[in-house]
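One structure is given below, represented as structure tokens, and several questions about it will come after.
Just one protein chain is left out here, and the rest sit where they should.
Up next, subunit A:
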Amino acid sequence: MTDTGTDDDLLLSVDGLDITFGRGRRAVHAVRGVSLRLRRGECLAIVGESGSGKSATARALAGLAGPAATVAARAWRLLGRNAARFTERDWRAVRGRGIGLVLQDALVSLDPLRTVGAEVAEPLRVHRILPRDRRAAEVVRLLDEAGVPEPGERAAQHPHELSGGLRQRALIASALAARPAVLVADEPTTALDVVVQDQVLRLLGGLRSDGLGLLLISHDLAVVARIADRIAVMHDGRIVEEGPTARILDRPAHPRTRALLAAVPGPTTRGRRLSDRAPARTAGPTPAEAAAPPHPDGGAAVLACEGVTKVFARAGHPARTAVRDVSLRLAAGEALGVVGESGSGKSTLALLAMGLLPPDSGTVTLEGRPWSGLPERARRPRRSAVQLVQQDPLGSFDPRYPVGRVLDEALRAAGERDRSRRRARAAALLAQVGLDEGHLRRRPLELSGGQRQRVAIARALAPRPRVLVCDEPVSALDASVQAQIIDLLTRLRRELGLALLFISHDLGVVHHLCDRVVVMHGGAVVEEGPVERVWRAPAHPHTERLLAAVPALPPGSAAGERPGPARLPGAT
């Protein structure tokens, strides 16, 4: 521990924190011997993959480990008091006023039946900070401070009326209402698109100037790199490395840190592997090989949209144009990225391209033949040509089906009648996505997020499609798992000559994976071009905004000049 500054500045310190879930033989030792220090006006980031114990640590530090957890520490001080001795009553008194907590999913964290204003006012009421008649004004001030536009009107609204970013800000406003000295933020931006994420991070970073101690939990090193003063990397319940942000980024000492750094797609990573744990059967491509994808210009368009428009009209609501006059062409073997904030119409575009929604005007053609405007019966035999990978893989599997049955159904639908051949192909498909035959009997619920997405990709490959439409396939995944899936898609594209329509809010990921990019805003295409050109010289102000918001490591960090995959030290 490097102790600088006086003891008065020390808001939170814990030594040898141990957290166990369950008892007896079922017990899971989630956190082992974690020691942390947080000072006034400082931001400490805990970074690690899911399951590394970072969230358990964050909750325990706010006294919210839950009834199933056993929490122990050698020494534990919060705001000068011995927190190891805190009773539930003590915690209630200190929570909100001494230490605030912001969780990942603001929609679940806010009471759907209460207005945002009531939510923000609650700490003021519970801790008797302000008399009733002065609370309303304070709520508006807090929402305003948290960057909520029109705070007076928003305070009267319910959580479902607010966008994800506004909800997260309202949650931050309520966590800050009682002026806590410490704020614990557990993945506060993971559910948000990059632009909103950027705004929330700025907001959190700005709070430090008032002396707030910020404990930021994230799976993504690039996200925390912007605002953290120090970074602690967690793996398997332990802190494997801790230090000032610049040092961690420049000279990562631990293999886990290096792997996390390598997982961030950046300006120099195009054509390189991001993950160090790609399946063994695929040797990594040499950078030169991967940097030269099948060239798109030669091929004819496999999928094309011509002036496609989709309007959603509901009785009693103003009609909303989700997609406005969009034209795009996907050549055989090409990877086309579609980028935009949430609500920009990209997912609707995916449904239109898949023939799952009829356009109100314009046409979609597949392999040069009409695709939209057909009855489903006519589309069905050609469905094998274009397949979909959805954002939430778990939801895309029938909850009763094990993996084997999921693949079997896809293969049968693809016309494979022989049962033993289907079995063999299912195993081959799993191998292709880096899973083994043992996974056939597993249920999707028992798999990790990355494994589920691999199964979803395997299923999409079953009918040997020419086009894969990926709708935010990695945005629900950890940075390191995201890297593996991106590498997998890159490899499959090369091996199978697949054309990709890759939809994402993250321009960094698109830049890594795609040849061309289409930028959407408000349902319309605002910019289109080769990804390198758009990345270097964005023409539309909206593209610039997206670009500025991409979480990136500062230039000159270890990742900036990271070694190619051949030289990547054997991590793990």
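Methods note: a contact is a pair of C-beta atoms (placed from the backbone, for glycine too) under 8 Å apart; a residue touches a chain by one contact, two chains touch by 3 or more; residues count from 1.
In this section, contacts and distances are computed from a predicted model.
Its record in UniProt calls the unshown chain "Peptide ABC transporter permease", which is the match among "Peptide ABC transporter permease", "Cation:proton antiporter", "Xanthine dehydrogenase family protein subunit M" or "NADH-quinone oxidoreductase subunit N".
Residue A:A413 is the one among A:A413, A:A431 or A:L496 that touches the chain missing from this view. Here one chain is not drawn; of A:R202, A:R251, A:R320 or A:R380, the residue touching it is A:R380. In the full complex, the hidden chain is touched by subunit A at residues 21-22, 26, 28, 30, 50-51, 53, 55-56, 59, 64-66, 68-69, 104, 354, 356, 376, 380-381, 383-384, 387-388, 390, 392, 395-400, 409-410, 413-414, 446, 448-449, 459, 462-463, 476.
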